[in-house]
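The block that comes next holds chain A.
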Amino acid sequence: MQAPSEQALARPAIYQALVKGLAYPSEEFMAQAQAWQTALTEALETVDLSADQVAAALEESNGDLQALQVEHTRLFINGVPHVLAPPYASVYEDGGQLMGQSAARALRAYQEAGLMLSAAVHALPDHLAVELEFMFYLGREEVEADEQGDAAQADVMRQRSVVFLNECLLPWVPAWRQHVEESARLAFYPALARLAEAWLRTDAEYLTTMKV
Partner candidate 1 sequence: MSATTTTRSKSSFPLSFCVLGAIALCGLALGIYRLATSLGATTNLNEGYPWGLWIAFDFFVVPLSAGAFTLAATLHIFNRKEYHGIAHLALLAGFLGYTTVILVLVLDINRWDQFYNVLLPPLWNLHSFMFEVAMSITLYFGVMILELFPIVFARKDWPVVRWVKQLVPLIAGVGVLLSTVHQSSIGAVFLTLSHRLDPLWWSPIIPLLFFTSALFSGLSVSALLAIITWRALRRPAPMPLLQGLTRVAAFVIAAFLVLKFGDLLLAGELGLMFSSGLLSLVFWVEVILLVAAMVIYFRAGKNENTLLAGMICTLAWLALNRFTIAWFALHAPGGATYFPTWVEIGIVVAAFAAGILFYALGMRYVPDLRAGVVETHHH
Partner candidate 2 sequence: MALPNITLSRRQFLKLTGAATAAASTATLGNSLQFLTPVAQAAPLSAEDTILYGVCGVCSMGCAYIAHLRGGRITHLTGNPADQTAEGSLCVKGYSGVRLLYDPDRLKYPMKRTNPEKGVGVDPGWVKISWDEALDLTANTFKEVRDTFGPQAIMLVARTKTWQKHFAQASGTPNHVGHNNTCYTTHDVIWRAMVTGKGKTWTVDYEHSQYILAFGWDGMGKSKNHWGRAVNQALANGARLVVFDPRLSITASKAHEWIPIKPGTDLAALLAMIHVIIDEELYDHEFVNNYTTGFDELKAHVKDYTPEWAAPICEVPAETLARTAREFATTKPAVVAHHKRDAGGPNYTNSWRTAQCFVIMDALVGSLDRPGGHILDRKPKLPGLRDVWEFPDYADTIKGPRIDGLEQFPVLKPLGKGSFSTLAEGILSQSPYPVKAAFFWKHNILSFPNPPRLVEALKTLDFIAVSDVLPTEIVQLADVVLPDNTFYEGSGLNARQYHATYPQVALREPLPPVHDTKSFTSVSLEILKRMGLGEYVPEGMGGKGLTQAELEVLGTTADEIKAQGGIWGEAAPIKPNTEFGTASKKIEFKATLLEENGYPGLPSWQPPRAKSDANYPFHLLIWRRPWDRMTQTQNDPIVSSFCPENRAMLNAARAREMGIAEGDEVWIESLANKIKLKARLTQGIRPDCVAVEHGFGHWSTGLSIAYGKGANDGDLIPTHTVEQQLAAGDPAMSAMMEDVVVKVYKV
């Protein structure tokens, strides 16, 4: 019976936290904001990353849900001027249009992992939140496999994480982060975007070391 490392345990938590932060802001989110932030901070401690900026930004927005929703809509859905930081890989990877090769690649990865987009939410496969959630899923599965001592399965999951992170996330997230920073009005999303990018880089390093 093998035991997952501290970081292996923290990874899914961090991804989950990012997914929640980047999803469309809801009452629940605002209600749990504090808890969310503590959980994020704790999880980040294990990888020496800080959520202070995010915390500060959250503080600043002091619970104004609508402001956050307006910001989210104009940055990621339909904004003025136009959608400012579309959170879709295709836009940055495949010449400005949606559902490009990147989307197909992501979808293939999900299907290989036995997942599909849930019909309830209308999201595209290469939407940032979806891709992060996939990383969360892989991390979670890895941990569970480890706990059941299924090293082989854990390894499969880690391999998937490595490939997906390097092929489907890292190539475009920096560009997206830049768009967010350039056009944001509130501090929250830039902070979250910077954190996301930093974390993805850290995790990429971690995963490569683990491979050896």
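Observations on the model:
To be clear about the criterion, a contact is a pair of C-beta atoms (placed from the backbone, for glycine too) under 8 Å apart; a residue touches a chain by one contact, two chains touch by 3 or more; residues count from 1.
Selection rule: all candidates are chains of the complex that A comes from, given by their letters.
All of these numbers come straight from a predicted model, not from anything done at the bench.
Among the candidates 1 or 2, the one that touches chain A within this complex is 2.
The residues of chain A lying in touch with candidate 2 in their complex are 2-10, 12-13, 16-17, 19-20, 23-24, 32, 35-36, 38-40, 42-43, 45-46, 66, 69-70, 72-74, 77-83, 86, 88, 90-91, 95-100, 103-104, 107-108, 110-118, 121-124, 127, 129-130, 133-134, 136-137, 140, 143, 146, 151-152, 154-155, 210, 212.
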